[in-house]
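With one protein chain held back, the other chains of the complex are shown just where they sit.
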Amino acid sequence: MTDDSDLTTGTAGGTGGVGVWFVGAKGSVATTALLGAHALRARLAGPTGMVTELPALEGAHLVGLDDLVTGGHDLSEVPYRKRAELLASQRVVPRELVDALGDALDAADAEVLVPATAATVGEGGQAAVVDALVRDLRDFVRRHDLARLVVVDVSSTQPPLDPSDETLAADLATPESVRSAWEAGRSPLPLSATYAWAAFEVGASFVAFTPSPGVDLPAVAEQGRRAGATWAGSDGKTGETLMKSVLAPMFVQRALHVDSWASFNLLGGGDGQTLADPEAVRSKTATKAAGLAAMVGRPVPGPLHIDNVPDFGDWKTAWDHIGFTGFLGTRMTLQFTWAGCDSALAAPLVLDLVRLVAAAAEAGRTGAVTELGFFFKNPSGSDEHALGEQWRALLGLAEELGRR
Amino acid sequence: MTDDSDLTTGTAGGTGGVGVWFVGAKGSVATTALLGAHALRARLAGPTGMVTELPALEGAHLVGLDDLVTGGHDLSEVPYRKRAELLASQRVVPRELVDALGDALDAADAEVLVPATAATVGEGGQAAVVDALVRDLRDFVRRHDLARLVVVDVSSTQPPLDPSDETLAADLATPESVRSAWEAGRSPLPLSATYAWAAFEVGASFVAFTPSPGVDLPAVAEQGRRAGATWAGSDGKTGETLMKSVLAPMFVQRALHVDSWASFNLLGGGDGQTLADPEAVRSKTATKAAGLAAMVGRPVPGPLHIDNVPDFGDWKTAWDHIGFTGFLGTRMTLQFTWAGCDSALAAPLVLDLVRLVAAAAEAGRTGAVTELGFFFKNPSGSDEHALGEQWRALLGLAEELGRR
Amino acid sequence: MTDDSDLTTGTAGGTGGVGVWFVGAKGSVATTALLGAHALRARLAGPTGMVTELPALEGAHLVGLDDLVTGGHDLSEVPYRKRAELLASQRVVPRELVDALGDALDAADAEVLVPATAATVGEGGQAAVVDALVRDLRDFVRRHDLARLVVVDVSSTQPPLDPSDETLAADLATPESVRSAWEAGRSPLPLSATYAWAAFEVGASFVAFTPSPGVDLPAVAEQGRRAGATWAGSDGKTGETLMKSVLAPMFVQRALHVDSWASFNLLGGGDGQTLADPEAVRSKTATKAAGLAAMVGRPVPGPLHIDNVPDFGDWKTAWDHIGFTGFLGTRMTLQFTWAGCDSALAAPLVLDLVRLVAAAAEAGRTGAVTELGFFFKNPSGSDEHALGEQWRALLGLAEELGRR
Partner (left out) sequence: MTDDSDLTTGTAGGTGGVGVWFVGAKGSVATTALLGAHALRARLAGPTGMVTELPALEGAHLVGLDDLVTGGHDLSEVPYRKRAELLASQRVVPRELVDALGDALDAADAEVLVPATAATVGEGGQAAVVDALVRDLRDFVRRHDLARLVVVDVSSTQPPLDPSDETLAADLATPESVRSAWEAGRSPLPLSATYAWAAFEVGASFVAFTPSPGVDLPAVAEQGRRAGATWAGSDGKTGETLMKSVLAPMFVQRALHVDSWASFNLLGGGDGQTLADPEAVRSKTATKAAGLAAMVGRPVPGPLHIDNVPDFGDWKTAWDHIGFTGFLGTRMTLQFTWAGCDSALAAPLVLDLVRLVAAAAEAGRTGAVTELGFFFKNPSGSDEHALGEQWRALLGLAEELGRR
């Protein structure tokens, strides 16, 4: 592939399969996804948890896991083997798998780069940071002669933008306003957006698995549209919100009035640490709350807490209490306790999304792939949050992709 | 209406609205439905809990609650006012409503009859019992000049048939074999079936809200088909099984492996007392278990208990514990506690079913209305248990009915 | 009783029984206590929930409920009947009781006064407010010729003092420093303390049922000691903390290591509204957290939330999740959901405390009655939080009182 090759229009000509570039490559989710992909290839594990391996999606002709090539950015330089052993000690992945796949993990270390930052690029500012990211992506594509590239954001959640910052809003209005801001020495793009922007520059697809502000900002989405890029997001739906997306429609379809919905989340791990920051957690609580109101048709009273409890490690316990009213005003309650392993739930979905977004890009789809709302708390380009409807949309997409 | 009038073909010519005949008219469900219908008419309560009042079903042109006329059979002769006061003391219905609607309740007593039994009909046997039931229904239709009649079984749950009883199976094969058995002095029809049979004889529709063996027996269904009758069943889906019908599809669509599903039900009231009988409860546990296996695609290990705890009254608490496995073999759990008021959940659905079945009959539908599976644990004529799919089918029916 | 009569030394000479003066007399707890006392006298209800009616405390020779005379202060002038009807509509008390005891409720209105405030006393400042409270108490004692008086604080929770306010700390050091502050035009006493101070001025006993800063402030306690007064506090232990006081000792005695303890409280009502204020709630979370650390012997990680959910009314649902480690490092969990009616739990304890504190005062006990820690989240004068030990202490007190 030469520099003017184009992943978007498929003219890159690469033959080396589909590249997966993890932003946050050493995180729990990325590490579990990497380990799992190797385990599946080596037939050491079955596809439980992978939606794209269900018979219902068989006809979609997705890329084989053997044809995925992984790399990524992370601030952390901890070796994969050590990261995976930590996950094993927290019961996220089986220790036996880590031992059996140690060589593959060691090999993967070479493809993870520390990203450029304002500090490392010197005078160049955010434009230079983005350029450096672009170079890293181009090199990866060239190195592996990739036919296609999907950048996946699974890095630490970033806080939402300050809605009262009018300069920022103006800077983020169009690609041009972003570039003008750069020239004026400002750095308008939030972190996740720099990665999306870089992905679009090389014609790659983008998956926003976090709630961080990024691909949905006007300037960034426009940049993606101009590049003919394909994307999906945002914020993987793996636990409490997944439950809401089947329970809220149930109450609605049964004409039961939801009086209050209280949501409590306990988790540890890296995600727990990040979300202990009152700023960062606001991105997450926002995506978690939005869907419920959309499904019920109005805001529903009740607290939503996310608390960091270090001894939980990568495990999340969510307790929800729903107060609802039925016929003649009778008040009833539903409670549930979800005790899930966040990375074990998220990692297979990340692999699913890579396969589906790559196929959608190949099928000529551009912009947000709205049929992938099934996977997200805050579906890009869609207001549908009910899992049943999202499932139907996904089946429709699979059928469309199968017609390639 | 003369004796050869025909409710089925709509030639009865009655103009007095739609009749609702409750089998088990003095039970909790029927009493709550009766009180609720009056409360809605009097604008003393809103339609919370009634599916047919949702905007999504608006176009179906269903009979107004003002045009329903109620009556029924019950062994109990307790006055409605007293029955309703008991329900109020158990927090099933508001005491204020009972006081405000006391006159309507008193008036309703006159339309509830003690049904004929083998003992009261003397020599005639089951054929005579059925004849007596038919007469009661005919009288009701004539008395109120009804255009249409729906018989609803909300009586105490009956045990399932003995599967090893070959004579019985032969007797229940066809309408003719039933009649031969009668002539030979046998009483092959289980209780609920006698009511369905009688309903079909007068061309009425039938709703099997209980799990009792009845309308699905070959002879009875054939009798219904010959009469051109319309029916729906069986066993109202109001709590734990409702939850299963949204949670099981969620696990399946997310490719998560359900290892075990344990179900515990605590309830009191009349239903609790009936189900304390190890025979009767088998009907209920069978309908509760069948759906889960159908949705998951295989039997799922785990106990299913229903226990009578008198101090619960008409309230049901269900606790379910689901063990499931995700990516790379990670085991996780979900628990829920449903604390619902059974009659408050069931009563509006009974009114919904009456309206929908009456409309389906009017629209010329005969046999089991499979699109009503949304309301049932064990949908007659259908294997679909997932609520999302059932909801779509219901919307389809509403649209079809709207085209009348 | 003349003005120089003395409740403390029993020379008041009154013969009219024991007076109960509720601060917050129209609140949920006080109203339920009042209704309940009348119901018990009228034999319309049994003593369920009253500890002092247990056989184990029989020998303590406590004042009969018939000999209690109630009055109080409240900002609200809503009639008791209306307040009680509201409680009935929220299922806190039975509607039938409210109807049956309506006359007694109406009569009780006359004994509830709006308290003096800085605004109503004009120039006099906090000293004048306290004087006015003292006058109200003296009048009540005289009006009913009381032998003894117990002032019970069940008013809205007040925020804790600002620990960085050094002037305030100095003002609250001794009774003298309080008076100097008054002379200097400051108002050092927090609200609850004005009531305690007034109580001590007339020689009455005091029960701090709230977590508000009051009787435990150095100046106030010293004022009480000089008056020879008797008191008990603080913050009634009625739900989640009650559970902690039996579960934490269980873990400790079984040598199980408590890793984390997460506590979530949902409640509505007046208390819920007050605690929705981030300042006021700090008093409550402080008393709730202190005991756990004391019992476990170190601070235990984990969030503690109290959320106002209006549709809960006077009902509180607490969900606690405890992570603990056993032999060889095995991690286990315990969860509980407590769904209690706060006022139904608190009201009988308030009556218990009145009887016990009155008897302790009569038996010559002065200062904090430490054996009453059984009733409190933050026991005055004691560090014992384990319910089992507190129960033994209570039995010891009962025995001591029986020797009068």
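For reference, chains read A, B and C in written order, and residue numbers begin at 1 within each chain.
Simple rule for what comes next: contacts are C-beta pairs under 8 Å (C-beta built on N, C-alpha and C of every residue); 3 or more make two chains touch, one makes a residue touch a chain.
These numbers come from a predicted model, not from an experiment.
J.: As a test of the contact rule: which chains in view would the missing one touch?
T.: Counting the whole assembly, the omitted chain is in touch with A, B, C.
J.: Among B:A262, B:A290 or B:A363, choose the residue that contacts the chain missing from this document, as touch is defined above.
T.: The one listed residue touching the chain not shown is B:A262.
J.: Looking beyond the chains shown, say which of B:S177, B:T337 or B:T366 touches the absent one.
T.: Per the contact definition at the top, the residue touching the missing chain is B:T337.
J.: Out of C:A347, C:L372 or C:A398, which is the one that touches the chain we can't see?
T.: The missing chain is touched by C:A347.
J.: Which listed residue, B:D66, B:E123 or B:D311, touches the chain dropped from view?
T.: Answering carefully, the residue with contact to the hidden chain is B:D311.
J.: So one chain is hidden, and I want to know which residue out of C:A42, C:A170, C:A184 or C:M250 touches that hidden chain in the complete assembly.
T.: Answering carefully, the residue with contact to the hidden chain is C:M250.
J.: For chain B, which positions touch the chain that isn't shown here?
T.: Chain B touches the chain not shown through residues 259-260, 262, 264, 266, 301-303, 305, 307, 309-312, 317, 319, 321, 323, 331, 333, 335, 337, 339.
J.: In the whole complex, what residues of chain C lie against the chain that is missing from view?
T.: Given the touch definition above, chain C has residues 32, 35-36, 39, 45, 47-51, 53-54, 91-94, 97, 242-243, 246-247, 249-250, 253-257, 325-330, 332-341, 344-345, 347-348, 374, 386-389, 391 touching the missing chain.
J.: To test your reading of the contact rule: which positions on chain A touch the chain that is missing from view?
T.: That gives, for chain A, the contact residues 91, 95, 337.
In this text, only the chains that are shown with their structure count from here on.
J.: Can you check how far apart chain A and chain C are, centre to centre, with Cα atoms defining each centre and the answer in Å?
T.: 51
J.: Show the residues in chain A shared as contacts by 2 or more other chains, in ascending order.
T.: 333, 335, 337, 339
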